[in-house]
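All protein chains of the complex are present and in place, except for one that has been dropped.
Let's look at chain A:
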Amino acid sequence: MEWLNSMFPNVEKLWPYIVKSLNETLIMVSISGVFAAALGVPLGIVLAVTKKGELLSFPPLYSILSKIVNTVRSIPFVILIASIPWLVRAIVGTTIGMKGAIVPLIIACIPFMAKQTELALQSIDKGVIEAYRAMGFSEIAIIFKVMLKEGFSAIIQAVTIMLVGLISYSAVAGSVGGGGLGDFAIRYGYGQNKTDVMFLTIVIMLVMVFFVQWVGDSLSKLVSHR
């Protein structure tokens, strides 16, 4: 312990803050992750099936949705946060703290999730879909019993990538007043030039990312049967 204390002189004193920040990050990532997946996956399904030549081909809708998705996707996250305080206030009543950070996080992740879902469903063999049409399956039945079933493993992977991205975005959100580990690292590690605190924050984030990736990969493997 003595040795650890000499290596990380500031950690013991700041420990309560570290725990609090970690908590905030976990809450931000999980709440935004759930909402982004819950809204992004259905949007991705709509994109995948309305594309020209696909199951429910409807190019006008596809074109509008994919343009919106691409536009939001191409706005850098820092600028997205700074550009929508009016929207954030309208939804959660405040623009600061975790509450204020979660809305931009969700908005940034939905298009990513939608695009990844679209790609996951697009990569399903068209022959399989045709086979189920030939068996007399309705389009809705094909979406749920064929496309989502076959694409489930790829969607889990997409959620995993999104969560890893969310961890990094949440740090950015923290730096503009959202709290969490990013906020903590900037305030103490960078602002007060405490290298040990900075280093510890990085380690915590790495552990989070590796854990998320490991869980995602295992789940995806479990359902893929390839």
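Criterion: a contact is a pair of C-beta atoms (placed from the backbone, for glycine too) under 8 Å apart; a residue touches a chain by one contact, two chains touch by 3 or more; residues count from 1.
As a convention for this text, contacts and distances are computed from a predicted model.
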{"item": "Chain not present in the shown complex, as UniProt names it (candidates \"GntR family transcriptional regulator\", \"ABC transporter domain-containing protein\", \"PqqA peptide cyclase\" or \"SMC-Scp complex subunit ScpB\")", "value": "\"ABC transporter domain-containing protein\""}
{"item": "Residue, one of A:28, A:41, A:114 or A:146, that touches the chain absent here", "value": "A:146"}
{"item": "Candidate in contact with the missing chain, chosen from A:12, A:125 or A:217", "value": "A:125"}
{"item": "Where the unshown chain meets chain A, residue by residue", "value": "125, 127-128, 130-138, 141, 145-146, 149-150, 152-153, 223-226"}
